[in-house]
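Right, subunit A next:
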Amino acid sequence: MGLQPYLLLAACLFAIGLFGVLTRRNAIGILLGIELMLNAVNVNLVAFARYAADPAGLIFALFTISITVAEVALGLAIVILIFRVRRTVEADRLDLLKG
Partner candidate 1 sequence: MNDAGTLALAALGLPLCAFVLLAVVAPLRRAGKAAGALGIAAIGGALVAALVLWRSGQGVELAWSWLPAEGGPMATVGILVDPVAAVMLVLVALVSFLVQLYSLGYLEHETGPALGRYYAYHSLFAVSMIGLVLAGNFLQMFIFWELVGLCSYLLIGFWYDKPEAARAAVKAFWTTKVGDLGFIIGIVLLWGRAGTFTFSELFKMAGDGTLAPDGLGLVMFLIYLGAVGKSAQFPLHVWLPDAMEGPTPVSALIHAATMVAAGVYLVTRAYPLFLLTPDVLALIGWVGAFTALLAAVLGLVQADIKRVLAYSTVSQLGYMMAALGAGALGAGFFHLLTHGLFKALLFLGAGAVIHAVGTNDVWRMGRLGGAMPQTAIVFLVGTLALAGIWPLAGFFSKDAVLAGVWEGGLTVPFLMLALTVFLTAFYMFRVVFLVFFGAGRAEGHPHDPPVSMSLPLWTLAGLTVGVGGYFALRGGGQEGHGPGWIPWVSSALAVAGIVCAWVTYQKQAVSAETLARIFAPLYTAAQRKFWLDDFYGAVYRGGFLALSRLVGWVDRYLVDGLVNWASAWTLRVGDRLRRIQTGRAQDYLYGVAFGLLLVIVWSYWP
Partner candidate 2 sequence: MDLNVWILSLITWMPFVGALLIMFTARHRPRAVRLIAAVATGISLLLSLVAYARFDGDVDAARFQFYQKVALVPPLGISYEVGADGIGLVLVLLTAIIIFAGVFASWTVETRSQEFYALLLVLVTGVFGVFVSLDLFVFFLFYELAVLPMYLLIGIWGSSAQIRPRGLFGWAMRETGVGSKEYAAMKLTLYLLLGSAFILVGILALYMAAGGASFSFLEMEGVAFDPVLQRWVFLLFYVGFGILAGIWPLHTWSPDGHASAPTAVSMLHAGVLMKLGAYGVVRLGMGLLPEGTHDWVPLVGTIATINIVYGALSAMAQTDLKYVIAYSSVSHMGIVLLGAATLTEAGLNGSVFQMFAHGIMTGLFFALVGLVYEKAHSREIFRMGGFGRMMPGIATAFTIGGLSSLGLPATAGFVAEFLTFLGAWRSAHSWWLFPAVAGTFLTAIYVLRVVKQIFWGAVPAGGEFHDLPDARGPEWVALVLLIFVIVLFGVAPGIALGPIDTATVPLLARLGALP
């Protein structure tokens, strides 16, 4: 069993996550897509750590997970805040950055 299947699996996971982020209308849905993409990264990191016999990958995966949790918490806090102010979490209408 080589490294390649793991990487391909992670690539698929990443692409699905990307698809979710690109297409979801709901801000929470987008967040879920991001979770998937980060998860794919974790798979990669752990797989590399295993095949290179270097615990650094594991540690980075650990960091990623931790930061992701923080990110999700913050992201959701922002979503709720937006909800309070704008009464919607439709990503289409969140265009304050419009030039």
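As a selection rule, all candidates are chains of the complex that A comes from, given by their letters.
Here is the rule we use: a contact is a pair of C-beta atoms (placed from the backbone, for glycine too) under 8 Å apart; a residue touches a chain by one contact, two chains touch by 3 or more; residues count from 1.
The structure presented is a predicted model; accordingly, all values stated were derived computationally and were not measured.
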Subunit A in this complex - touching candidate among 1 or 2: 1
Subunit A to candidate 1 touching residues, read off their complex: 18, 21-23, 30, 91-92, 94-99
